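Following: one structure in structure tokens, then a few remarks.
Just one protein chain is left out here, and the rest sit where they should.
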Amino acid sequence: MSDAANARSVGATPPRPDGPAKVTGRAEYVDDLEVAGLWFGATVRSPHCAADIVRIDASRACEDPDVVVVTAADLPGPNVLMVIADDWPVLADERVNHAQEPVALVAAPTRERARRAAARVVVEYVPREPVIGIDAALAAKTRLLAECKITHGDVAAGLAGAAHVIEGTYETGLQEHIYIEPQGMIAIPQTGGGVEIVGSMQCPFYIQNALCTLLGLEPEQCRVRQATTGGGFGGKEEYPDIIAAHAALLALASGRPVKIVYERHEDILATTKRHPSRVRHRTGVDADGKLLAVEVDVVLDGGAYVTLSPVVLSRAVLHAAGPYACANVAIRGRVVETNSVPSGAFRGFGAPQTQFASERQMDKIARVVGVDPLAIRERNAYREGDITPTAQVLDSGVSALDCLRTAAERTDFRKRWAELEAERRSGGDPPARRGIGLSLYWHGSGFTGNGEQMMRSPVRLRLARSGLVEIRVSSTDFGQGTSIVLAQVVADAIGIPLDRVSVIVPDTAEVPNSGPTVASRTVMIVGGVLEKAAAELAEQVRRHAPGADFDEAARCYLDEVGELVVEKRYEPPAGGGFDEETYTGTAYPAYGFGCDIVEIEVDLDTLVVTPERATLVCDVGRAIHPVLCRGQVEGGTLQAFGQAYLEELGVDDDGHWRNDRLSTYIIPTTLDTPAMDTVLLEYPARGGPQGAKGVGELPADGGAPALVAAIENATGISPVAVPATPERLLAALEGGRTVAGD
Amino acid sequence: MTRAVRPTSLADALAALAEPSAVAIAGATDLMVGEGLAEAPAVVDVLRLPELLGIRRTDTCFDIGAATSFSRIRGDLGLCDMFPILGQAAATVGGWQIQNRATLGGNIANASPAGDSLPVLLALDAELVIAGSGGERVLAYRDFHVGYRQTALEPGELIVRVRMPVPSPGVQRFKKVGTRAAQAISKVVVAFAAESSAGTLTAVRVAAGSVAATPVRLTETEALLTGARPSAGLADRAAACASSEVTPIDDIRSTAAYRRHVIGRVVRRMTLSVAGG
Partner (left out) sequence: MTDLVRMQVNGAAVEFDGDPRTRLLDVIRERLSLTGTKEGCGEGECGACAVLIDGEVVCSCLVPVFQVDGSDITTIESLAPPDALLPLQQTFVDAGGVQCGACTPGIVLTLHALFQREPRARRARVREALAGNLCRCTGYERILRAAEEHAARLRGDVS
């Protein structure tokens, strides 16, 4: 078959290569792996949110003669897990700053003996008064883990000329990823003092980096590879650094391979969560609802250590005005330190929080101005040529209006929303009411600002003796389908069938560091470089045997020259660049846009919400694999719905988390899930392979505000916080926090 | 080490349960979570005892084996036809996997105030057949719960059968308000049963779970409704009565205020639905 005819993998929906192993139970996750002589690790954790450590007494644990105990006193290097700042200790030393902070580690030959030993380690604490929540942190003036500011135009002037000035404060809470496979890691000590790590992860090179710093190793001494990983959502971005460090310390101390796998209860209590947020809006609009001034104050709760807070804040702030044009925008962002588990990466990475606020604010503005939710967005949504608050010109791929109109037409939104408003206002005593709600949102693909320029991620392709073209990148597949999607891109770029391309499982010994699998960068950035590298490889091979198709040419090349390796690095497009000081310039090389319309029924006796139907329109640039792409949209949306009305990690007055089991931390079941109708739009992005943008996080931004808007349409209650549980809705109803005029 | 006993007859089971602190287990869907079996010197499996199995119909009652799973209850069309609210409650006990294991007797003996089937048993005037080393006795289910997770079972006793008297023609209503649509522990669960004679309600039973330390009958609300003609006004009064009659708490799942509000609204809606015909 000719090469040109072969270039048709992108846009098709081939079965994923790891599918058969997963549906038959043969796929091996970290807890399934057999390692000779494997021991088990367990973690001793602080019961206090803040305390000084007086003494650690492991003598009772060591009554079991095989047990090995490690504390901060035993660390071979700096007590630091490097992410951005150096304040995150591997093991608490002298003080603990959040509940569940790791204080000691034990290893033993069996899981049961490790657990028993951990329970027998006695730690003496002197508790301190913890600082819990944003209010307490601001009042106590705890350190700021991050801050940043955007200033665009003249907000004061904009407000002064406004027909209406509308204020609103919105809050989002803790959210836990609940990947169905809990976190786990195996560390195998190597002769010469090194360690090999295998486990559940998104970023093998993050782990390698952290361990090399901690243990004083060279990269070759710290090989990290990914096991089949059962979900990530950001929860396995930076947190695995800790488990890997713990397992490595135990492995080196005991001389044995050590596995640490968290039980669900421990996983919920001890691992990173989505940053809780409080976002204040002050918006000036003209009489028709056109935005004249947008002022936003963003505060995130970062927990006890910096970890990724500066980058989360950055993304939160850059998305905080929503996909709307306004000449005068001022956004201020702060991350406060509290005595909570460090907040971390979670799909959307700050943008879901600020866009919950900005979308609810748009709905509030619409009511003040007297237009419907569709009109206010049509009036203000970005169009091509508009300028963002960082003065970036949106010169292509601006699909906001198309997303909006496609969704609205598909659902007859305008008419149905108005009918339901009228029905609600007409009173009566029905047992239930329907509601329909809408959200419009955007999400920048790739690392913020100059991140991609700084990394200049390398990718490697190898034409192997077998005739297969191997993709070697550090991008991990933890469900999204990385492994097949990148293969489709490369297959098309070369002009070969898909089964001639293989994706090597990320292993620091086998692949270059093409960056972490985060930030919706895998397809657009890494895939974009792979596309170019593939073209180069194809060109080199074809040059060797002009006129032949790739298959023949490749055979010739392999016979006459040998294997061919092509490495290529990411090059930023000309004219980009972001000024970190002034927060101006190209924040992201491309933006995805989306519109969600959600239809619900609300039981008026119990205020229980039942989502019935969701219409999701997302612009993904180019859908490499439409089925997997829809899967990202649907899965991300359902997580956003969970955030909107189900998922709550209640916090006691003393800072402890209440909902710490799957029976009490409520994620959606099949019966909580609406039928989903997903429409993919394709506004190509420059640089993305065949125009693809990212899709992994975009849907996480839209679900919550659309669902909450539907609650408002059905009940007249205007929730300003999520989760909008029935208890909160009742309190709002009784407190008169309803739509004016009801 | 804990002894595990798999008796094949009730007599053998009772003999094993005579040991102090021996624990009977059926579906174990609650016992296996947490420390329930950790300290037990003996665990006695009652799932396969023939005396605890089977659903039988007599002229006056349905007689359900205590070890009958909720799946089997749902699958018995005659039972569900006679007691729709029992079938409805069974369908809300966790997902399919849980329904295949969890049993009616286990739900009763576990004595959680949130047990989904328990208000239904109260509303339908169930009786328990309880066996012990001294023989069998029959206990009205409404006398079974004596305090928070405390029951009238003596040490060594076992619930063997659950009997539900065949009701006269009437209405039954059930509503569970959970933390989500499935696989949820109840925040409020209500069962309502009544007969109707010449347009007025008789033999009214209103029972609720998760609003007190045990599943309870709302006797004041029942009194209000008994002999009354269902109407909008009556429904409102019943709502107020129900709300004031219960003693809900704040807990991890919900608040006292919400529970109080919801029990009123649900009782009101049930009363209205009966008025509607």
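Which chain is which? They are A and B, in the order written, and residues in each are numbered from 1.
The working rule: a contact is a pair of C-beta atoms (placed from the backbone, for glycine too) under 8 Å apart; a residue touches a chain by one contact, two chains touch by 3 or more.
As the structure is a computational prediction, the values presented were derived from the model and not from experiment.
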item: Contact with the hidden chain (one of A:179, A:305, A:324 or A:645); value: A:179
item: Touching the absent chain when the full complex is considered, from A:229, A:488 or A:690; value: A:229
item: Touching the absent chain when the full complex is considered, from B:54, B:78, B:95 or B:155; value: B:95
item: Residue touching the undisplayed chain, where the options are A:3, A:93, A:634 or A:682; value: A:634
item: Missing-partner contacts on chain A, residue numbers; value: 13, 15-16, 18-29, 31-32, 34, 177-182, 228-233, 263-265, 478-481, 627-628, 630-631, 634-639, 661-663, 667-671, 673, 675-676, 678
item: Residues of chain B in contact with the chain not shown; value: 1-6, 25, 27-29, 32-33, 37, 43, 45, 47, 71, 94-98, 100-101, 181-183
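Basically, only the chains that are shown with their structure count from here on.
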item: Distance between the centres, which are taken as Cα means, of chain B and chain A, whole angstrom; value: 43
item: Residues of chain A defined as touching chain B within the complex; value: 431, 604-606, 608, 610, 646, 650, 658-659, 663-664, 666, 668-672, 726-727, 730-731
item: For the chain B and chain A complex, residues of the former touching the latter; value: 33, 95, 177, 179-185, 188, 252-255, 257-258, 261-262, 265-266, 268-269
